[in-house]
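After the structure tokens below, expect a handful of questions from me.
Note that one protein chain is taken out, while the other chains of the complex remain in position.
The letters A and B name the chains in turn, as written, and every chain counts its residues from 1.
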Amino acid sequence: MIRIPGLGIVGGMALTLRRFFEPKATIKYPEVKPDIPHKFRGRLQLLYDEYGALKCETCFQCAQACPIECIDMGGIDTKGRFHVHWGAPETYGERREESALRRSGRTVPDPAYAHFEGIDPDPVDGILEEYDFDPKQMLPILEATQAAYGHLPVAALKRISHATGAWYAMIYGTASYYSHLRFERPDDSTQAAAVADHRPTEATFLSGLDAALAGGRRAGAGSAPGAKPN
Amino acid sequence: MTTILRTPKGWPSILLARAGAKDPTDLDAAVKGGAFGGLRKAVHDLGPTGVIATLAASGLRGRGGAGFPTADKWRAAATTDAPRRYVVANGYGADPAVLTDRTLLETDPYAVIEGLAIAALAIDADEGFIAVRAEAGPAIRRLEAAIGAAEEAGFIGPDVLGSGLSVTVTVRPVQGAYMLGEETVLLKALEGKRGQPEQRPPYPAERGLFGMPTVVQNVQTLAAVPWILINGAEAFAAIGSKASPGTILVAVRGPGGAGIAEVPLGTPLREIVALAGGPKRARDAGGAGAKPGRGSDGALKAVLVGGPSGGLLPPDLLDTPYEFEALRKVGAHVGSGSVVAADQRACIVDLARLLTRFCADEACGKTIPCRIGTRRISEIGDRIAIGVPRPTDLQLLADLSADVVASALCDHERLATLPYASGMRYFRSELDDHILRSSCPAGVCRPIAVAAGAAH
Partner (left out) sequence: MTAVARSWSRLTLAGKVIFTLLPILAVLTIGLVAVIVLFGGGILDFLATNLWLVRFVVAATAVLLMSVPTAFLIIYMEMKVIALMNLRIGPDRVGPFGSLLSVVHGLKVLMKEDFSPTGVDRIVFTLAPIVVFMSTVMALLVIPFAPGLFGQDFNIGLLYFFAIGGMTVVGLLMAGWSSFNKYSLLGGLRSAAQVISYEIPLTLSVVGLLLLAGTMSLNQLAENQKGWFTDWYVFKQPLGALIFFIAATAEANRTPFDLTEADSEIVAGFATEYSGMRFGFFFFAEYVNVFVISALIVTLFFGGWNAPFPWPWQVTLNLDPGSLGIGLLILVAIVPVIGTLLLAAPFWLANSRIKGWQALIIGFILFNLVAVTAIFGIAYVGLDWVAGLLWFLGKTYAFVFTFVWMRGTLPRVRIDQLMGFAWKWLLPASLLNLFVTAAAIAIVHPQ
């Protein structure tokens, strides 16, 4: 096919001329309203209630459901963990260097980022080998990782996500749900106390039941009002 | 080991038949005691359809708390077209105060294994899981030993009793959430995902573990199956009540102590409470006005039936038969099989507050009515107990509970409304004492009316 100069231009202009006569794609709002699917949510935006508090309860549904993993949770979730993660999971740890932290107004170093320091990958790699990189065995993998490191470091979770192919959001969602898995270090008493404050254990319930049946007041926890959602 | 209470002689012993065995993992002793007879019958005589037909005739209902007819569940799973099916035995025992499932697994693991194998054969599954609490060390050890022995003997494994069918049984220790008692949540945990329930239908019998039809049964239900196959459906149907035949393990707690008993369904509550030292006669049941005191025999105030999300029943209802429909009608439920007698020392509001707070804390957070609704119910209860109630609080509680029940995804939230709902239904005077008169009859709460005008 010999290339005749100018033929491309002619072809392009023929196309635009054809388009000139085609029906237009514009929807003339507000005379014509577009056909919005029934479950359309519009812009992802956190809403506030009439008291000015955020309605988001960090229940993790959206992060688990998002097919492109662009949502991550921040703040205190319903299980009382405090992880101040912002933005898409792959943006922190890899791209958030100190200058970005400073630019964003955070102090450097930010204590939350202590979670992202490196770990020795051998234990978690060994665990993954043992469970054959099977994401269906996520709970045993996480329990073994916690046994190896004393807690679940974020770097380990990312490693597991890379190796098994399970989404980081799913793994984080699983790990933050079960009370025997912990993100805080064993020696981090502040975080551990905060978690314990928000999430009483079964032992608390049992002792509370004993006390209630015996008619005595539960030590300390009796007059505390129910934990407020964030 | 929890105490197994002494039961009246007339009561049959199906689940705890081999409870007194010296070594529960001794296979020969168990077989001599009748273990794996049902499996033999299922494999050689009945076949899958026969098993399901027998169960249907017996009327066995699930012991996990909801009481769904077992045969229907197995039939649904067997008839759903799929490449694989699974059976999951739920021995988790979500209620921290109730150790019935764990005890069953410790005392008679072979019954559960046999029931699991029969279920697997009935629905043509080749893999079964037994979910156990990770903290229940003895139960896990005994189960694993029992599984090993059973496999060696050929009762489970690649070739069950020479029939060519294969059933693999694995023990899965799970822990970390109260919600794991719910079947879809348990399946999520087995899949390694976040434990949040799924919309049902489709039920796990159609689409469950890994998307395949799964039969999730409580270990008590599975343990009853061999007995039915050996002794016949009519014999089973004759035990217990007409609508709910058979027996169930109940964890009773009362002034006389606490323990587990195997109770025929349909037994009046009075007899169950009496096992733990409750009042035996109607006139001994106390009411308002009886003196609070320690261990007084006739000072029963309320019976908490159903665990952390159970209903508080007054002594007048002690004649209610302990079965699924009757309890639901009075505002309680079988649940985890817990019957706790509370005497005059306990405050209803305080008890309900504790239970609701527990349910709110253990909520998985998936749906708004549960996540926020149970929390709000808990807060309202706190307000009543502390002394800053609002005049609309009781109405609000009723409306909120109705809304939560109507919009619920799983039973956790529906049942979490029961403590306060039954409290309002039967103990209205005590609630009014807190709200209107700022007084706690049992002396537990300190409802000092800070803004006295608000309460009126």
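Basically, contacts are C-beta pairs under 8 Å (C-beta built on N, C-alpha and C of every residue); 3 or more make two chains touch, one makes a residue touch a chain.
Predicted, not measured: the structure shown is a model, and the values here were computed from it.
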item: Among the chains presented, those that the missing one touches; value: A
item: From A:Ala25, A:Leu47 or A:Ala203, residue that would touch the chain that is not displayed; value: A:Ala25
item: Hidden-chain contact residue, picked from the options A:Leu15, A:Ala147, A:Ala193 or A:Leu206; value: A:Leu15
item: Hidden partner interface residues of chain A, rising order; value: 9, 12-13, 15-17, 19-20, 22, 24-26, 28
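Here is the rule we go by: only the chains that are shown with their structure count from here on.
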item: Of all residues in chain A, those that touch chain B in their complex; value: 57, 59-61, 64, 77-79, 135-141, 166, 170, 173-174, 176-181, 199-200, 202-203, 205-206, 208-209, 212-218, 223-229
item: Touch list for chain B against partner chain A, complex; value: 96-97, 134, 174-178, 189, 191-196, 210, 253, 292, 308, 340, 342-343, 345-347, 350-351, 354, 357-358, 360-361, 363-366, 371-372, 375, 378-379, 381-383, 386, 442-444, 446
